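Just passing along the structure, written as structure tokens.
All protein chains but one are shown at their positions in the complex.
Here is chain A:
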Amino acid sequence: MSIPLTQGAIEALYKGLPIKNPLLQLLNIRQMTSNSGLPRFRLMMSDGQHALSSFLLTTQLNHLPEQKLLVQHCICMLKKVVTSTLADGRTAVTVMDMEVVQSPEETGGRIGNPTPYNKDGQMSSPAKKSSATLEPDSSSATAPGPSHRSTSFSRSNAAQSSPTNSPMKVSPMKDTISPMKVSPKKEANSPMKFSPAKDTNSPMKASSSSPMKVFPISTLNPYQSKWTIRARVTNKSNVRQWSNSRGEGKLFSFEVVDESGEIKITAFNNEVDKFFSLLEQGKVYYISKATLKVANKQYSTLKNDYEMTLHAHSSIVPCEDNQSIPTMNCNFVQIEELENRDKDAVIDVIGICKKAEDVSRITTRNSREVSKRALHLIDSSGKEVTATLWGEEAEKFDGSGQPVVAIKGARLSDFGGRSLSALFSSTIMVNPDIPEAFRLRAWYDREGYAVNSQSLTERKSTNSGSRMNWKTLSDVKNENMGHEEKAEYFSCLATVVYMRKENCLYQACPSADCNKKVLIQHNGLYRCEKCNREFSEFKYRFLLSANLADFGDNQWVTCFQETAEVLLGHSAQTLGQLRETDEAAFDEVFQKANFRTHIFKNRVKLETYNDESRVKVTVMEVLPVDHREYSRRLLSNIRRLAF
């Protein structure tokens, strides 16, 4: 038979009303870690009617639970208590002196059916009001606590009673609010900050008391600073170092996606060290406190006006709840569709890597050495295309077993017809875990392997006509060709109607590979500025200015050595000599070359010379007219136009 408990004691204690030596039953006892290293015990006491878990045991009495004197269901007499109110309004009852009067065995279990004392319904569950799931249950500290929203949170608090993050702070109630409110997401560092004494019971260093709410990426903008996003890393770049006139440093960038959109995030210098190893592609994180700015479209192809930069106060914490976040925002384009897309478009593709060539090293125009590897991808459209990987991606690619390869953010080029090139920001996935990959695999194993596919990327142009960009001379002006920064190439059929005889030749440096014009010195020697040497002779080279015409328009072009020689039918040296010796013969060469029709392959580009910009056309190659091929092309053009 157990001793009767003091009814109404819970309410009295809570309200701070004096009550003498109340008898209460211990329903639960929990140990918390405190800053000082001393354990702190929290008690849930019941008067048979109500239960309250806001009891704290003074450390002087720690020996009671430690020596197993104070155990669940025992009955205690509270001899001295102090009821205090925490900064956030919660009430804590600190037991300064108590005595265990009956053991649990004698008591025989829980007395009565006490309900959590709920003054305004916020007491017993000192926490979370964010999650609606928390209910009375929460007061029972025994409940492992509904993991509100973030399992990480509850995990970290395993030791600590979950629902409670004890607002039980005895003294320095610096506490702001129930950490529960503060969604764990807000974490930042050590979600393991237990000591309630210190600050908000939230294992999160809740520096700010604002409730953590997850914002959709699409709402981010530079004018709002209190936000948190929950997103998955879709693409993480390697660390890149730079060194320019303004200094040097390192950076890495990554892209994240959530249900609303995607955004690019960059980290520099210190942040690289902090976050590079933490972030893993494919995982979901809570990110907050970073700088938003307008996106530099030159470096990113994501659909977002803004991009983010991490700084010293940025916080990134892994998130376990990732069902709702899409894995990857991929818009795969069928290979046969690539023909219809514009060149330089950035697209996503997926296909079976039928064949991967060996990695090769090439030297770029800037004399940099880089590795490259060509992959031949085929998809269920039956068409094939060549994709090029660069650098580390090329080196570590393993094409054995004809894997499914998905590339997000590859650039489509018109090299060889149509081909793909991986950019610095592209993501290459081998055998990704997505439904398209499984579909492709099944298709390939069933029938794809036998398909005699046609590649959009022609390696050798057997039919030269297939690669040429045929234009007429009027097209050059009508289409404003060459006005962009980049050079454009085209082929045309045209007739030479005029060639400038004067200044068609210049004296060039005789060294092999050097074509710089030489200056005549007073001593009769020829000086080359590039080689920094003087020579006793020179070689003649062509720099011919000619006017070409077709039915629609004419065009001034420049022909260098090789092309001029084809047009004139003589070498520069020969012509140079003729000019000096036989002027009539010299003129005749030009006469004969005039009004001849050829196929011209040209380059048109905007050139700037001393502040003046002009579109210039240079002849890259002169070919004889293949009338049959030309006729065939005209006929097919006519038929096409007729429909």
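Side notes on the structure shown:
Going forward, a residue touches a chain if its C-beta (ideal position, glycine included) is under 8 Å from a C-beta of that chain, and two chains touch if they have at least 3 such contacts; residues count from 1.
Keep this in mind: contacts and distances are computed from a predicted model.
In the listed set "creatine kinase", "Proteasome subunit beta", "DNA 5'-3' helicase" or "Replication protein A3", the entry agreeing with the UniProt name of the missing subunit chain is "Replication protein A3".
Considering A:20, A:246, A:368 or A:628, the position touching the chain not shown turns out to be A:628 (whole complex). Taking the whole complex into account, chain A touches the unshown chain at residues 627-628, 631-632, 635, 638-639, 642.
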